[in-house]
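Only a single protein chain was left out; the remaining protein chains are all shown in position.
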Amino acid sequence: MARILVQDAAFDLAAETAAVTAGRVDVGGVASFLGVCRGDDGLAALVLEHYPGMTERAISRIAEQAEARWPLTACTIIHRTGRILPGEPIVLVLTASSHRAAALESCAFLIDWLKTGAPFWKREEFASGDHRWVAAKAEDDEAAARWTGAA
Amino acid sequence: MARILVQDAAFDLAAETAAVTAGRVDVGGVASFLGVCRGDDGLAALVLEHYPGMTERAISRIAEQAEARWPLTACTIIHRTGRILPGEPIVLVLTASSHRAAALESCAFLIDWLKTGAPFWKREEFASGDHRWVAAKAEDDEAAARWTGAA
Amino acid sequence: MRVLYFAWLRQKVGIAEEEVAPPAEVRDVAGLIRWLAARSSGHAAAFADPRQVRAAVNQDFATPDQPVAANDEVAFFPPVTGG
Partner (left out) sequence: MRVLYFAWLRQKVGIAEEEVAPPAEVRDVAGLIRWLAARSSGHAAAFADPRQVRAAVNQDFATPDQPVAANDEVAFFPPVTGG
C-alpha cells in the first residue's frame, strides 16, 4: 500500500526512509529520488498547482502499477505544491524491496511517470518580476514511454 | 570530486543528502540507494571485511568513471564494514545532478559496480551459531556488465 | 456540469470553475470545448490552441471524443509539468 502525500509543507527524507525499514528485516534496498528546485536563469521561485482529488488518484494508480510490476515492500511518493524556492525539494519518490534492482527500477519508473502522468503545473517566477508557465518536455514523454516498451 | 568513506560506523542519510544540495541551486535531482542487511533464514549478523587501501582506491575509480560518464554535481559512497545487524544499513550511494536521468542512472551504475568491483567480503552469522561466507552472484556480474554494453 | 480550469487556462478564462448547462448537442469533450470557447473572449483565448489543452472527465484523463453528461466534472489544463 503506497504512502502518497500532496502537500505544501516540506517533508523529512530521513523520517520517510526510516519508516520503510523500521521493525522489519526483509528490506534489502531503499532507492530514492529527490527532485529539487533549480535556480536557473534568475528563477526566484516555482509555484506548483495541482488538481485536488485527481492528482492523488493519478499518483495512486501509478504507484499501483509499480507495486504490480515490482515486488516492493514500500512505496512513498510526496509531491509538494505552492511556492518553492531554489534549492528546496519538490518531490520525493522512495521505494523499498528485498532486491536492489526492484527498488532502483521502480523508483526511476515512478519519477518518469510523475513527470507526465500526474496533474501538476509549474509556474516560474523570476527576480525580474516576469513569470511563465513551464512547458511540458518531449523528453519527459519519451522517458515515461520507455517503461511501456519491451523490458 | 567524490566523497568516499569505508567505515564501521553508521552514517546519516539526511546529513549526506543535505550536504549535496546545501548552498547551491544547480542541483535538480538527488538519487540514492541504501543497501540494508536482510534477516533471511535466521541471519543474526553480517560481518563485512575489506582490503584497506585497495577498497578505497577501487571505489574512487568507479566514482571517477561515473563522474566522467554523467554530469554529476555530487557523488557520495559510504560502505560500512564490521558487524552489521539485520535492518541496519550497509551501503549508501548518493548522486546529484542538474538532470534527473543522470542522477538515477549513475546511482544504479555505482551500486551495480560496487557489488562486483570493490573488495568487500560478507560473512553471514546465523542464530544457530553457523556461519558462512557469501558467494558472489552471477546476477551481480550481469548487472555490472550491462553498463559496458551499448547505452 | 461543473467545469474546472487549471494553470494558464484558469488565468485566461479568468475563473477557476463554473457551473454550465450546455445544450444537448454538446456530447463530448471536443464539443464542450467549442461551446465553451464561445462564452467569452477569455474562454476563446484559453481554447485558442487545442493542441495545448488537455482534459479530464470525472478526474480521469480524457480524449476529445470522450462523452460528457450533465452531472460530470470536466477539467481543462495544459500538459502536466510535475515531478
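In this document, chain identifiers A, B and C correspond to the written order of the chains, with residue numbering beginning at 1 in each.
The rule is short, and it goes like this: contacts are C-beta pairs under 8 Å (C-beta built on N, C-alpha and C of every residue); 3 or more make two chains touch, one makes a residue touch a chain.
None of these values were measured; they are calculated from a predicted model.
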Report task. Please provide the labels of all shown chains that the missing chain touches. Result -> B
Requested in this report: Based on the whole complex, identify which of B:L48, B:L94 or B:C107 touches the chain you can't see.
Outcome: B:L48
Query raised in the report: If the hidden chain were put back, which of B:I4, B:V30, B:A45 or B:V91 would touch it?
Result: B:V91
Query raised in the report: Given the contact definition stated above, which residue among B:A2, B:V20 or B:I111 touches the chain not shown here?
Result: B:I111
Requested in this report: Considering the whole complex rather than only what is displayed, give the residues of subunit B touching the chain that is not shown.
Outcome: 35, 48-51, 53-54, 57-58, 79, 90-91, 111, 114-123, 133-136, 140
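Here is the rule we go by: only the chains that are shown with their structure count from here on.
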Report summary line: In contact with subunit B as well as subunit C, sorted by label, we have A
Query raised in the report: CA centre of subunit B versus CA centre of subunit C: separation in Å?
Result: 48
Query raised in the report: Counting in whole Å, what is the centre-to-centre distance of subunit A and subunit C, each centre being its mean C-alpha position?
Result: 27
Requested in this report: List, in ascending order, every residue of subunit B touching at least 2 other chains.
Outcome: 100
Report task. Would you please write down the residue numbers of subunit C that are in contact with two or more other chains? Result -> 83
